[in-house]
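The structure under discussion appears below in the form of structure tokens.
Every protein chain of the complex appears in place save one, which is left out.
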Amino acid sequence: MQHHTVLHVVAKILLPLILLFALYVQFHGDFGPGGGFQAGVIFAVGLILYGLIYGVDILKEAIPSRVLRVLMASGVLLYAGVGVLSILMGGQYLDYGVLAHDPLHGQHWGIFFVELGVGITVASVMTSLFYAFTS
Amino acid sequence: MASLGLYNYWLVIALMMIGFYIVITSPNLVKKIIGLNIFQASVFVLYITMGKIIGGSAPILSDQIAVYSNPLPHVLILTAIVVGVATTAVGLSLVVRIYAAYGTMEEDEIEKIEAQEEVPT
Partner (left out) sequence: MIEALIDEAILGLMLVIAIGVLYWRNLFAAAMLTSIYSLLAAALFVVMDAVDVAFTEAAVGAGISIILTLGTLALTCGEQKPRPVFVLGPFLLVLLTGAVLIYGTLDMPDYGDALAPIHSHVAPRYLEESRGEVGPPNVVTSVLASYRGYDTLGETVVIFTAGIGVFALLGHGRRRGKVVAKEEV
């Protein structure tokens, strides 16, 4: 894929849009269709497109696989950490109502961070699967 | 509407059975995983079919809409899809390792190689 000018140019235009769309899906998931799982996959697809067209090695320079390994674990930890935090604030595990003064606000914060954790884990696992299978 | 009835379920079952047939008859390990994927996608369709209400709308709350389809199957299948691709990746990486060890990914040839290795010892 090194010599396809059209692909290079199109990918360069599409890539930021795909990543931006992934972030939109992540943070707008409460109101429309979307959420952590979809956003993670779309983000990873954007990175994989870049890797397929410009070469995996260039993608690995931008995002080394050790960074992905840390992100994989930190997404799960963020999710579990929200649960622990809600115990510390006096509620039950993963009971977001206690995270803010108003239970509805607490739920909103809880869902925000939980979905973020899911998104981080899914995006980094999918990208590192791509690394494992292409090299 | 009653004419449609259970027809949908039967088509989904036919899809499932094609996937099942590929899994049990194909000795090629990658083809087996592809068959498994088809089976899996058909099960997803079966679940979502059960959650549909005719005249209903997508479960995103709004003041103008009175009837929503059942959101519960959606939640279950949403997570199942992503978990499904992760487990498929584990299966495929096992195939890669088997190919590296035996030089083939046809089940019967692998058995033949194993049988030959056992004879001299």
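Points to keep in mind about this one:
We call the chains A and B, going by the order they appear; numbering starts again at 1 in every chain.
In this section, a residue touches a chain if its C-beta (ideal position, glycine included) is under 8 Å from a C-beta of that chain, and two chains touch if they have at least 3 such contacts.
Everything numeric in this text was worked out from a predicted model, so none of it was measured.
Although it is left out of the displayed model, the omitted chain contacts the following shown chains in the full complex: A, B.
When you scan A:Ala11, A:Val41 or A:Leu85 for touch with the missing chain, the hit is A:Val41.
Residues 1-2, 4-22, 24-28, 30-31, 33-35, 37-38, 41, 44-45, 48-62, 67-75, 77-79, 81-90, 92-97, 99, 105-106, 109 are the ones on chain B that touch the missing chain. Residue-level contact of chain A with the missing chain is found at 25, 29-38, 41-42, 44-45, 48, 52, 56, 60, 65, 69, 72-73, 75-76, 79-80, 83, 93-94, 96, 104, 107-108, 110-111, 114-115, 117-118, 121-122, 124-126, 128-135.
Note that only the chains that are shown with their structure count from here on.
As a whole-number value, the distance joining the C-alpha centres of chain A and chain B reads 25 Å.
Residues of chain B touching chain A in their complex: 58, 60, 78-79, 81-82, 85-86, 89, 92-93, 96. In the complex of the two chains, the chain A residues touching chain B come out as 31-33, 35, 37, 40-41, 122, 125-126, 129, 132-133.
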